[in-house]
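The structure under discussion is supplied below as structure tokens; questions concerning it will follow.
Complex shown without one protein chain; remaining protein chains in place.
Going by the order they are written in, the chains are A and B; count residues from 1 in each one.
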Amino acid sequence: MSRDITLGQYYPVESFAHKLDPRVKLLLVIVYIVGVFLVDSLYAYIVVGAFLITSIIVSRIPFKSVLKSVKGIIFIVIFTAILNLLFHKEGEVLWSFWIIVITKEGVLFSIKMALRLLLLVLGTTLLTYTTTPMSLTDGMESLLSPLKLVKFPVHDVSIIMSIALRFIPILMEEVDKIMMAQKARGASFDNGNLFKRAKALLPVLIPLFVSAFRRADELALALDARCYNATPNRTRYKKLTLSWRDLVATIAFAVYIVLIVAVNNNFWGLY
Amino acid sequence: MSIEIKNLSFVYGAKSAYEKRALEDVSFTIKDGETLGIIGTTGSGKSTLIQHLNALIRVTNGSIVIDDIDLSQKRINLQLLRSKIGMLFQYPEYQLFEDTVEADVAFGPKNFGYKKEDIDYMVRQAIELVGLDYYEVKDKSPFELSGGQKRRVAIAGIIASRPSILVLDEPTAGLDPIGKREILDLVKRLKDSFVKTIIMISHNMDEIAEYCDHVIVLHEGKLIYDTTPEELFSDKEKLVGTGLSLPHTVNIARLLSEKGVEINESCLDVDSLVNAIEKAVPNE
Partner (left out) sequence: MDTIITIKDVSFNYVTGEQISRGVKNVNLEIERGSFVVLLGHNGSGKSTLAKLLNGFLTPTEGEIIVDGINTADESKIFDLRSRVGMVFQNPDNQMVASIIEDDLAFGPENLGVEREEIGRRINWALDIVNMSEHRHRTPTKLSGGQKQRIAIAAVLAMLPNILILDESTAMLDPKGRSEVLETAHKLNKEENMTVILITHYMDEAIDADRIVVMNDGEVILDGAPSEVYQQTDVIRRAGLELPVAARVSEKLIERGYPIKFCLTDKELAEELCQLK
């Protein structure tokens, strides 16, 4: 219990964004991502940025929390930016030394790529901040339901996802407990080279697997006891329903795509 | 080894949305040779407290001094500390992982850097101490054993490193009466012969009354009593509002007193209660 595991980092407040239908949110995030990939002028990034900021405001999540999600990938962003900078050799040379050549186009390109990565992460984070893993699963199940026609076991897959979501925090807590028990027996997990460290994890992984299998065994009984697979005509208690909010959001995203395309093509002659 | 805990406080997830105060200004001393019982409801801070004792949680506020090791120092010899303070967590059988019982019990001593010859002897002694037949179980997989046996192997894995202090977090949880009795007898045997000081968390007041000579009560992270079981259970009012109950023997004595049959001795086990009743209500 030493740490609080909130999978998918759901941020529990009430907002317009939280109340959107998960199916709509999933589709709109795809639209957003498409938008980010459509961008090829820096000006269009302003559109995406402004749109993202508006979305964050609408979701009532503090900017600080949203920015936290970037912390984990900032290294990757900088790393790819440097690579892009070094390997982009065509165009107007700004500075060169030995084999290193930095061009104006290279600078622009690496800024664009870094922004793209950041905007992608921030956008998808917003989805996980405003949607519980459970309703994401429901949304996905519903979106995938046409696949039932080709005998794809949509329902089983969604049960599997739902159980995975349920058990990840339990197993994480278990890892904590086992690690503590082994530390008390003198194990250390942060000494030595990579190989040594991997080996040191065995005393944690083996009990974890044993426990996971034991849990799976019991869970299988519990599923049977509750008549899993009793009838092919399974009903669903949760019914996703669309509201006016979903319509408003969809219109907003349509405007977003139009704006990006327009700015990309310099439709209004802004630059 | 004595343990001195002064003004210990601890907060989980400090300064986050999930901040939770687990310990608040806890101070008490555990003397060498004691059997200390820690009681409190779930969430009272018991686990947090014992995890501090071998630096699984580092002291952030207050101090803990174990003999000459000051746990609030930044650099401490963790290996030395953890070999001196054996800690048995709840459901300890879930920490077993090696192919054989012998190898699993040897895990602790090996980590603590003992020599091969010493380890062999220590492992054998530990397995025998917990009441298992060394030659019968040493090459078995720990996963083949019964629940009670697994737990005893786990205990062997802790005492093999010869701790001076043994900390037990609900050592009888989930066992049936036979298994429970075996573990409690084992703890008693260890106390008499092998481990100097025992610290035990238990939900079972009857066990605390019977086995401990010092008891502390935690309630919502605060230490509310630091006394002997006789003292603590002498007054039913003391535990009101803590969600804890009296040991049954004490409860019977209390009910009798309420009905005008005065019982003045402390009755922490069945025999002393029966004797006290004989005195109070002579059998004509």
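Operating definition for what follows: a residue touches a chain if its C-beta (ideal position, glycine included) is under 8 Å from a C-beta of that chain, and two chains touch if they have at least 3 such contacts.
Just so you know, these numbers come straight off a predicted model, no measurement behind them.
*Asks:* Using the touch definition from the top, which of A:106, A:133 or A:207 touches the missing chain?
*Replies:* Only one listed residue reaches the unshown chain, and that is A:133.
*Asks:* So that we can see where the missing chain sits, which residues of chain B does it touch?
*Replies:* 41-43, 146-148, 173-181, 203-204, 206, 243, 245, 247-249, 251-252, 255-256, 258-261, 270-271, 273-274, 277-278, 281, 283
*Asks:* List the chain A residues touching the unshown chain?
*Replies:* Residues touching the hidden chain, for chain A, are 132-134, 159, 162-163, 165-166, 169-170, 215, 218-219, 221-231, 233-239.
One rule holds for everything that comes next: only the chains that are shown with their structure count from here on.
*Asks:* From the C-alpha centre of chain A to that of chain B, how far is it in Å?
*Replies:* 44
*Asks:* Quick check on the complex: what are the chain A residues that touch chain B?
*Replies:* So the residues of chain A in touch with chain B come to 1-4, 174, 177-178, 180-188, 202-203, 206-207, 210-211.
*Asks:* Name, in rising order, each residue of chain B that touches chain A in their complex.
*Replies:* Residues of chain B touching chain A: 12-13, 16, 18, 47, 51, 54, 56-57, 78-79, 82-83, 86-87, 89, 92, 94-97, 107-108, 110-112, 143, 157-158, 161.
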